[in-house]
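All protein chains but one are shown in place.
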Amino acid sequence: MLRSIIVLMCLAAVGPHWATAQEPRLVGRLTAETRVQVDAMLDSARARALPIEPLVDRAREGASKRASGERIVAAVRRLTDELQVARDALGSRSTPSEITAGASALRAGATGDDLAQLRRLRTDRSLTIAAAVLADLVAVGVPADTAVAAVLALAEFALDTEYLALRENVERDVALGASPVSALGVRVEAAAPQGDFGAGTQRPPARKP
Amino acid sequence: MGIHDVTGESDGDFVRRVLNGDTAAYAGLVTRYRDRLGRYAMRMLGNQADAEEALQDAFVRGYRSLRRCTDPERFGAWLFGILVNRCRTLGGRRARRQRTVVHDEVALSRASVGDEGEEFALRETIQWAVAQLSAPNREAFLLKHVEELSYDEMTELTGVSVSALKMRVMRAREELQRLLSEVVRD
Partner (left out) sequence: MTERGFLFDRVVEILKEPVAIDPALDRRVIKGILAGPSPRAAPPAVVGWLTRRRTVSVSPLGGLALAAGIAGLALLGRSALQLAEPSTAPRTATVAASTEPAPSVVQFVIVAPSAATVSLVGDFNDWNVSATPMRPAPGDGIWSVTVPLEPGRYRYAFLVDGQTWLADPSAPRAFDDDFGPPNSVLTVRGS
């Protein structure tokens, strides 16, 4: 009962219209109660110019994995918050794919400040690949701060294809048995002749001899 | 092993990745050359099953001996040489197995020309005629006129002298024209 009241109050807070838009792709996938809450969050996200696709995907994933309504709502809310932080950090003119990739980077352990720094260093270019590569480096075991430092070190000059090559090379070296950090250290040396991991940041742990 | 896009990758890129341990990268080469090499195997061996066997065998051997590919950028040509060899081995086996059937095939093919659509019949007839060539002549003919290799490239591939290759190609042409002219006249 209390939850229903809260939901109705949230609906009222969204805007002058009583009924929120129904996301058609979620009809039949979620319970009515869950769907009402998720629809409200989607409406709010739309109003804040956040990309909706990742949120709908997340809700559908939860539905397919038979997660509870609470868990689905929590997941959508968490992702919405990340998208918001990413958009704030990357700027209001960011594309949906940049914001989505930024949210992945945040989930991987980057901060909003890191994303803002990335935008400053890499003006006038898409950040989607750089942010996605950051997340993927963490996914193969590079500590988040090291991955951030590496991506920022290359941000000014590297092409997107070079970021992708970096990721592929690191993944391959890790599969061959190198530690993720040493794999990354060697590669960033190769990509950026200066070799310094960004102004003022700590150097990564010593490379494998 | 992560996701890779074959767009923009040369044969050499793939080969180097495989030699560095990225086994999955070999699949990119298989996809790239499957149909092109498969065409030669089909024309040379005359049926799908044998062609696929030769092709699969060639790809697996190519992987196993990849270190011996001295020019990775020309992996395709190197692999083609392996395939030509496989077709020779396989073709020999098939000829021994099917020798007694050849006569019937000749009779059947000649009988069927003109029964069905002209275009279809022509295709079948051409396949049949190519199959009548001796294996060495057929191989030389396909390499020269279908794969469009130079005689120098063919020598490198087959180990046969240029003059012998020219003779085989000429004999193949003569034989094909004889077989097909007779059929058309019937």
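Order of writing sets the chain letters: A and B. Residues in each chain are counted from 1.
Criterion: a residue touches a chain if its C-beta (ideal position, glycine included) is under 8 Å from a C-beta of that chain, and two chains touch if they have at least 3 such contacts.
Treat the numbers as computed from the prediction; the structure is a model and nothing was measured.
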Touched by the hidden chain, restricted to displayed chains
A, B
Listed residues A:Val36, A:Ile52, A:Ala116 or A:Ala139, member touching the removed chain:
A:Ala139
Just one of A:Leu42, A:Ala89, A:Ala108 or A:Ala150 touches the chain that is missing; which is it?
A:Ala108
Contacts of chain A with the absent chain, listed as residue ranges:
25, 57-58, 60-65, 67, 71, 74-75, 78-79, 97, 100-101, 104, 107-108, 132, 135-136, 138-140, 164, 171, 175-177
Chain B residues touching the omitted chain (full complex)
1-11, 18-19, 21, 23-24, 26-28, 30-36, 38-39, 42-43, 51-52, 55-56, 59-60, 63-67, 73-74, 76-77, 122-123, 126, 129-130, 142, 145-146, 173, 176-177, 180-181, 184
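Going forward, only the chains that are shown with their structure count from here on.
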Counting only Cα atoms for the centres, state how far chain A is from chain B in Å.
50
Residue ranges of chain A touching chain B (in the complex, touch as defined):
136, 167-168, 171-172, 175-176
Interface residues, chain B side, partner chain A - complex
1-2, 4, 17, 20-22
